[in-house]
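As structure tokens, the structure follows; a few thoughts come after it.
With one protein chain removed, the remaining protein chains of the complex are shown where they sit.
The block that comes next holds chain A.
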Amino acid sequence: MSERYSRQELFSPIGKDGQSKISRKHVLVIGAGALGTGSAEALVRAGVGKLTIVDRDYVEWSNLQRQQLYVEEDAKQRMPKTVAAEKRLRMINSEVDIQASVLDVSVEEIEQLIDEVDLIMDATDNFDIRMIINDISQKYQIPWIYGACVGSYGISHTILPGETPCLHCLLETVPMGGVTCDTAGIISPAVQMVVAYQTTEAMKLLVEDYHALRKKLVSFDLWKNHHTAIGVDKLKKEDCSSCGQSPTYPFLSFENRTKTAVLCGRDTVQIRPPERMNRDLEKLATILSEQGGRVSLNPYLLSFQIEKHRLVLFKDGRVLIHGTKDIAKAKTLYHRYLG
């Protein structure tokens, strides 16, 4: 027998049977930031059979404080996150089949990644992609585990198709704006706490110990010493268009997606949210001016210069990202500063 998993096998809810189940499962981790590196490391150490991890970004110095698979050399070389993650994960456990891709994930990409996946781990940083994951999970009947954090606050919910309310039931609409780790900061213990909740639920699913699942929406604030777990079963909606009686999976359709376009000859990407918005430009100006960039505002638009990029925000929700033709890079900046 392999010594490697002996302590996990001694833990009776897992045991040898559970370990053998874990070793036959395939987990898809979407995002290789703080939550993604945490989840991936835990699952690879635990001996999952196959782990696929995807992300569109590269390693920066500001990641090292909490993104546990990366080292200084990765930031110096601006290594794509999944390339650096894959290298480290293989060193941790060479028995696991690790598939890493540098990929800007949207509907088509997930449809291709989802084949024979047993569980999806959310390690993303925005609700556009989470609503797509939510619809994919329902369409293919694959559980997924929502996790998010900002500051010292974190939240997680396990979504089982056909049983629990889905994220669409809980949110009703997609949250726009809001604070992000790049505007409100983040401490690593908040990340680790969410990772602990997500990966423990993942282990229960992988060993098929469904009775042990938490069955509650959990949230906490480590700095304020708060902890809340509430039952949300009552919020499951029979007429939900994602998980109800006659689902249409609205977030997989083109109309409901955030759209991007490279503007010809302008070194600029336009990002347009699915619905017209009424952005509070003055409030955004206050938030963004704390980011070290230069902010200027007129009644129609807000301009935000940060390093070599300039973001121009219109009241109707549109954003122009100047200084790049790369859609993935533009999306990264968009979600970093606008959530």
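Rule of thumb we're sticking to: contacts are C-beta pairs under 8 Å (C-beta built on N, C-alpha and C of every residue); 3 or more make two chains touch, one makes a residue touch a chain; residues count from 1.
Following the convention adopted for this analysis, contacts and distances are computed from a predicted model.
> Suppose you had to identify the omitted chain by its UniProt name; would it be "Peptide/nickel transport system permease protein", "Sulfur carrier protein ThiS", "Nuclease SbcCD subunit D" or "Cytochrome c oxidase subunit 1"?
UniProt protein name of the non-displayed chain: "Sulfur carrier protein ThiS".
> Specify the residue from the set A:34, A:166 or A:240 that touches the hidden chain.
Checking each option in A:34, A:166 or A:240, the one touching the absent chain turns out to be A:34.
> Which of A:9, A:41, A:57 or A:125 sits in contact with the chain that's absent?
Checking each option in A:9, A:41, A:57 or A:125, the one touching the absent chain turns out to be A:125.
> Using the document's definition of touch, tell me which of A:64, A:83, A:107 or A:171 contacts the absent chain.
A:171
> In the complete complex, which positions of chain A touch the hidden chain?
Against the missing chain, chain A presents residues 31, 33-36, 122-127, 130, 147-150, 153-155, 170-173, 175, 178-181, 184, 186, 194, 217, 219, 221, 224, 226-228, 230-232, 234-235, 335, 339.
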